[in-house]
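Apart from one protein chain that is not included, each protein chain of the complex appears where it belongs.
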Amino acid sequence: MPDRQPAIWVVAEQMPGRLAPVSLEILGQAGRLASEAGGREVAALLLGHGVGAFAEELLAFGADKVHLVEDPRLELYQNDTYGAVLSKLILRERPDVVLFGASAVGEELAPTVAARLDTGLGAHCTNLGMRPDGTLTMGVLGFGGRVHTEMFCPSMRPQMASVKPGMFQPPPRSETGGKIVREDGAVLLSDVEIRLRTVKVVREEPEGMPLEQAEVVVAGGWGVGGKENWRILTELARELSGAVGCTRPALDEGWTAGEHTMIGTSGKTVRPKVYIGVGISGSPHHTVGIKDAGVIISVNSDPRAPVFECSDYRVVADFRKILSPLLAEIRRAKGPIS
Amino acid sequence: MPELKFTQQQEMLRKAVREFVEKEVKPVARRIDTENHFPADLFRKMGQLGFVGVFVPQQYGGAGLGQTERAIILEELGRHAAGFAMALMTHHLGVEAILAYGTEEQKRKHLPDLATGKKISGLAVTEATGGSDVAGQLATAARENGDWVINGRKCFITNSSNAEINVITARTGEDAKGRPAFSAFIVESGMEGFSPGREEDKLGLRGSSTGDLLLNNCRVGDAYLLGGEGNGMRMALALFTKIGRTGMAAIGLGIIRACLEEGVKFAKERVLYGKPLSKLQAIQFEIAQIRIDYEAARLLTYHSIALREGGAGADAEIAAAKYYATEGAVRAAKRTMDLMGGYGVINEYPVGRYLRDALTTISCGGTSHIMQIIIAGQTLN
Partner (left out) sequence: MNIVVLVKPVPDPACYDRIEIDPATGVLERQGMPAVLNPADRHALEAALALSERFGGRVTMVSMAPDSAAETLMEGLAMGADEACILSDRIFAGSDSLATSRVLAAGIRKIGAFDLVLAGNESADGGTAHVPSQVGELLGVSHLANVTRLEVGADGRVEARTRIENGYIEVEGALPMVVGVKREINTPRYTSLMGVLAAQSKPVRVWGACDLGIDAACVGMEGSGMRPGRLTRPEYGRKGERIEGSPEEVSRRVVAILRAQGILG
């Protein structure tokens, strides 16, 4: 077998209708790692049915090559078909590194493939690096974001990692060529025992602005104290045309719009221009999700709350005394008609 | 001598109760107090989890454990909702009356529903003539054609308006020395001639109804006589000690712990002169005093119960526990209120309720004066 130039692979995710944003984010990282390693091929894998246009997109965002596998049985994701196809391709082409987005799908697909290939997998990585000897370093958070561990996979190959969505920016778009390799889906699936059947994929667009796109995020935590108090956060966000986020404790209490509004290690990463945190103590679980926000203003009655260590502005006060006057002042600032 | 140590099972029990109380009771604790609302749905849920019939034998639908486990439950419940705990405490008086003194038939008829929280009970001894003056009761029960006809008015009876099963004492004759003799009866709500009367508006321990019971020619058959004729006084006194005072001690302990936890939390969070309150010695002294009361009340409560469970009378020890835990709760609440400054008298914070609840515990199950009389009596004999 001739020596292959070690490649960096990115498993792209397409949900009916579009490429998942995290796919572009990890494509950008693959490009960076490739140049850190002195030049490597970056290839994307795309599985589906009728998704040729996305393959072009992947080339435009930096892939040197796209392995496109199309088959009606791959139209909707399921771990047995996708797991089997990916494993076969990886065994055939032997890339050095394979990256997944740690989306819900990636969270299931990556370990499935890692088990089939008997290799290691870094989970929900928040940073990646490439050492000169070709070792991939994977930064992983544990204990609710309190501990950061640098992981690596010294001997098994490929080196695999799932990457937390929202940690990185997507790369710039450029038309620099590259080629699409059409794989034979029917052949790759021919001997696969398919035991699951995805019946349908349902999209539920949440009401209100998605957290990741909001310029202003108002987030509430345990200190808010109750569902009634939560209303003023919603009002504040609305006045500022922003979105409402929360921490895990507030979510668990049932005060919030749902898990899709949770910001943190196991939730969303947000990068608003302004973040206003209310009644949030600042556990690392949450603060990792806002570390790249523009300006962080925190309101908490406890002067020693850890959140103040990572805030630009601290308001040590009972939020119940601050938010109503703040709302009034904002309305005044917006003018008589608002 | 071995240290006071709970078994692994008791610790697991405490954890299970605490989880339930924090998730289900704590969020409605303020409402229970302000609206004087008895959370019957929570009582039923607790019944299903075995917390209500804790010391009732399994054959009658209970968990078959003892008074220590019962005290743990009352302490945990009292930590967040002392008024609700009071209702459970009182319910146990009726339960134990039937369990300890009932016939097999009476036990089988009443205990299962009481143990599982489907029905609530109470004990009615006190009258306008006095609570500690048990011999001064005026209620009577006269024999008539094989039945008993009960007349009288009971006061300050907890669970008065919602108890389905009431254990009522009344005078049924005289003993050999010509002194009044009393007997106990089971009277069910809805029986003709029996009704709850006026309900009191209590300062504290709200969430349990306390009021009058009216008996007007209430006729009951022999099957409703409890513990045999003439045993009413002996039964009542035993119930007050074994169930009443131990229960009040546990509730008082729960209130002290509430004050300690809220006081510590406030002291750490509140900043004055640029530092948390907890840095000031004056505040540290207050916290230390509450802690001392907590440790002492805890030991007195569980130790006195253990003595009684072991077969000793422990009247003085139990009275001491009731006295110390309830008076200690008043002290603790006042201290916590003081260290909280202005916030202590804002009703949004629970400490005002803790103080009102603590003050009200003094007169439940025998006042502090009565406790001292009991202790002195046993000490000087």
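A and B are the chain letters, set down in written order, and residue numbers restart from 1 in every chain.
As a working rule, contacts are C-beta pairs under 8 Å (C-beta built on N, C-alpha and C of every residue); 3 or more make two chains touch, one makes a residue touch a chain.
These numbers come from a predicted model, not from an experiment.
Touch as defined at the start, partner being the missing chain; which of A:49, A:73, A:116 or A:238 qualifies?
A:116
In the complete complex, which positions of chain A touch the hidden chain?
Per the touch rule, chain A residues meeting the hidden chain are 15, 20, 76-80, 83, 103-105, 107-108, 110-112, 114-116, 118-124, 137, 141-156, 165, 195-206, 215-216, 240, 259-260, 265-266, 273-274, 276, 283-285, 287-288, 291, 294-297, 306, 308-317, 321-322, 324-326, 328-330, 333-334.
So that we can see where the missing chain sits, which residues of chain B does it touch?
Answer for chain B: residues 8-9, 12-13, 15-16, 19-20, 23, 45, 48-51, 54, 63-65, 69 touch the chain left out.
Note that in this section only the chains that are shown with their structure count from here on.
Would you mind pulling out the distance in Å between where the CA atoms of chain A average out and where those of chain B do?
55
Would you mind writing out the residues of chain B in touch with chain A in their complex?
268-269, 271, 276
What residues of chain A sit close enough to touch chain B in their complex?
So the residues of chain A touching chain B come out as 301-304, 316.
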